[in-house]
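With one protein chain withheld, the remaining protein chains of the complex are depicted in position.
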Amino acid sequence: MVLEFEFPDTGEGVTEGKFLDWKIDEGDEVEEDQVIAEAETDKAVVEIPAPANGVVRKFRASPGDKVEVGQVILEMETEENVETDESEEEPEEVEEEETSEEASDTGFSSTDSGDVLALPKVRKLAEEKGIDLADIKTGERITEEELIEYAENESSEASEEGSSTDSEVPGESRGSNASPSVRRLAREKGLDISQIEGSGRGGEVLRSDVLEAAGETESSEKEQKERHSQETHTVESDSGEVERVEMNSVKKMTGSKMEKAKFSAPHVTHMDTADVSKLVQLRESVKDDISEHLTYLPFVMKACYVAMQDHPNLNAELDEESDEIVRKKYYDFNIAVDTDRGLLVPKIEGVDEKNLVELASSISDLVDKAQSGDISAQEMQGGTFSITNIGAIGGEGFTPIINYPQVAILGLGKIQESAEVVDGEVEVRNTVKLSLSYDHRVIDGAEAARFMNDVIENLEEPEEMLMEI
Amino acid sequence: MSEEMNVVEAVNAALEDELENDEDVLVYGEDVGEDGGVFRASEGLQEEFGRERVFSTPLAESGIIGTGVGMALKGMRPVPEIQFSGFLYLAFHQIKEHAARFRMRSRGDLEVPMTIRAPYGGGISALEHHQESPESFFAHAEGLHVVIPSTPQDTYSLLRKSIQLDDPVVFLEPKQIYRAFKEEVDREKDVELEKARIVQEGSDATLIAWGAMVRVAEEAAQEIDADIEIVDPRTIYPTDFETIIDSVKKTGRAMVLHEAPKTSGFGAEIASRINEEAILDLEAPVKRVTGPDVPYPLYRLEDYYMPNSERAVEGLEELLEF
Partner (left out) sequence: MVVGDITTGADLVVIGAGPGGYTAAIRGAQKGLDVVLVEKEKVGGVCLNHGCIPAKALIHAAGFRKDMDHWDEIGIHPGDVEVHFDEVQEWKDKAVERLDNGILNILDHHGVEYMEGTARFLDSNTIRVEEEHNAENVEFDKAIIATGSQPIEIPGLEFEKDGVISSREVLELDEVPDEIVVVGGGYIGMEAVTKFCKFGSNVKVVEARDRVLGMFEEEIVNSIQETSDMYNDEIYTNAMADSVEYKDDGKPVLVADQEGEELKLEGDHILVAAGRETRPVLENLSLENTDVDINDDGFIETDEQMKTSDDSIFCIGDAAGEPLLAHKAYREGRVAAEVAAGKPAAFDNQYIPAVMYTDPEVATVGLNETEAREEYDELLVGRFPMSASGRALSVNKTSGYVKVIADNDEKLLGVQIVGERASDMIAEATLALEMNAYLDDIANTIHAHPTFPEALADACEAAKDESIHSY
């Protein structure tokens, strides 16, 4: 096939150039990308590579010529028509090409990269399994084998998490230490009863054990109704009328956790201010282009993560029995959420792996779940570090209590405009006060201060921080 | 109110409700009365409504229909059953030359509100005359409605509508699927006569099928790696060409699937109309997958005659690859 090679567009707004010279001769065999010529444009001297494997037939430009982008400068024969020993195979190749072109003309395989492509029976199977095919892949056909493989991986993960809801019964439930009605309850919840710890006599798995493992408690249903009306009643006490308000289970649990944390870890709170003017600008400039609701929290999370690379003790736990600091290599941060029932701390997994948009998405999902009461215990337990944003409601500095068994928690005050002295002049800047409470058994003042300095630096120069993530 | 029933139970329910609803309705035919019909379509009806309204007849198809025409002209609303569609031909003259003709003959003064029911279609390994697909003959006889349901809901609703229509209807029931599956039938649901049903939506090709072939079409659509839109005309004549043409314009390819032999089968009419009204939208000629041009064979060869999902898939593949 004769190929007419046009003077390529080398970008940067160049529309023409001066042809300098050929690096090859007519009749030469060239390989794709091999440099065959040079030309000069306003900006620079550019090398021109061969567009394909083939043989140079005819030069259509000479040194010194003015050439425009798109102008044919060379004719060459590309391999299909080159006289070689393989010429007999050509007609088949050509036919294959044609039929494959035809087939693709029928248009029932889409090249739109966002489309889900699957046979109806694969779609039906996916529906039965409750799987969204878009999760597997788009733009390329999904076969039944791929779906089944995906489903198997999902269910083996799910049975570890205990959240599959098929009538598939994971695990052998015979020989389990539980009464028949409890065994059935476990099955209904999609849990493997042999994985549930029993609190009954002899390790018997009780109804409450199953409910707990399912992320509900016996009283959580009651709580849903309680949410809007806490039990209060007024009584006369010795000194005067008082109102007694019953504490719901969330409040009780929060209370006991706070008590434990405060009494086991010696708390010190380090406070400092960050000038986040650049961060505010950055967020303003991108937030409208992003579908997710982008707060400052993803940036703060990343800032902490980056700082932790140099200060790993901040993402750790103290093993009191062995006197070891257990530094976590994973980054799952809890965020404090104010809900109708009280304070909940959903956990954002993989802060190191998610990008800012993904973090924003996870945050809004979990906050919604927490506020609607749909969140499970597993989605709140097991975090490595916590961030609490009281500034969203009001306040600057405060002394947050560590989320046991973590060793540090970062409190954010409100981001506000304040008068700051910059280079001897008073300017209006956006600032935020940060309050870091830490466990002095694990972290000392100097380390905390250095960590905080890094975090602040990351927040003050966000674009530099973004280079590191 | 809705309950689960299969096709033949839907026929029974529709007959019962029409007998209840309108005292002019009569249900009759060979073995229809005391025996409740050879397929139990009229089971229990004689006990409920009496011999004056539900009764058996002698073995005489032209008489069954001829007397029906007479009763209809006198103000009754007869619903005769012809035991198998292959026996309709014995009454063909009465149907075409009289039942279908009276309104025109009398310039609108006389009408024949008669619904002739017959089990039709193949796939049940039966003898000669018992597996005929005669819809083309009746579609070609001007003045008749020809209705073929494919689900229990359509059977119930369309049979009632047919009986309520003041003109003659040939209501062909696909007996192969009389008991094949049950579905929820809502007696209050309003299903239009003369309107096609989109069985499933798709964008790659339109597959037009009716009766027992609708299930074959669904199977074939699942098998094939393409997005097929399936249209069930339900009323063969007058045909809802609007729905069919709109669908073909959307997909650009059409195939008709029917049991009856190819030559002059109703697929020929559909293909012609598509040709007339949508030629600029077609990317391939209209494909027809049908029974062959031979009499319906004895059961040993039945599987070679009846269009099945493999043949439907082959047809679709050829259509899509054109």
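Letters A and B mark the chains as written, and numbering starts fresh at 1 in each.
Keep in mind that, in the parts below, contacts are C-beta pairs under 8 Å (C-beta built on N, C-alpha and C of every residue); 3 or more make two chains touch, one makes a residue touch a chain.
Given the structure is predicted, the values throughout are model-derived calculations rather than measurements.
If you put the hidden chain back, the residue from B:126, B:191, B:268 or B:282 that touches it is B:126. Within the full complex, the residue among A:137, A:184, A:207 or A:257 touching the omitted chain is A:184.
Here one chain is not drawn; of B:60, B:110 or B:180, the residue touching it is B:180. In the full complex, chain A contacts the hidden chain through residues 167, 169, 172-180, 183-184, 187-188, 190, 200-202, 204. Interface residues of chain B facing the missing partner chain: 4, 6, 38-39, 84, 124-127, 130-131, 175-176, 178-182.
Everything that follows uses one rule, which is that only the chains that are shown with their structure count from here on.
The geometric centre of chain A is 57 Å away from that of chain B, both derived from CA atoms.
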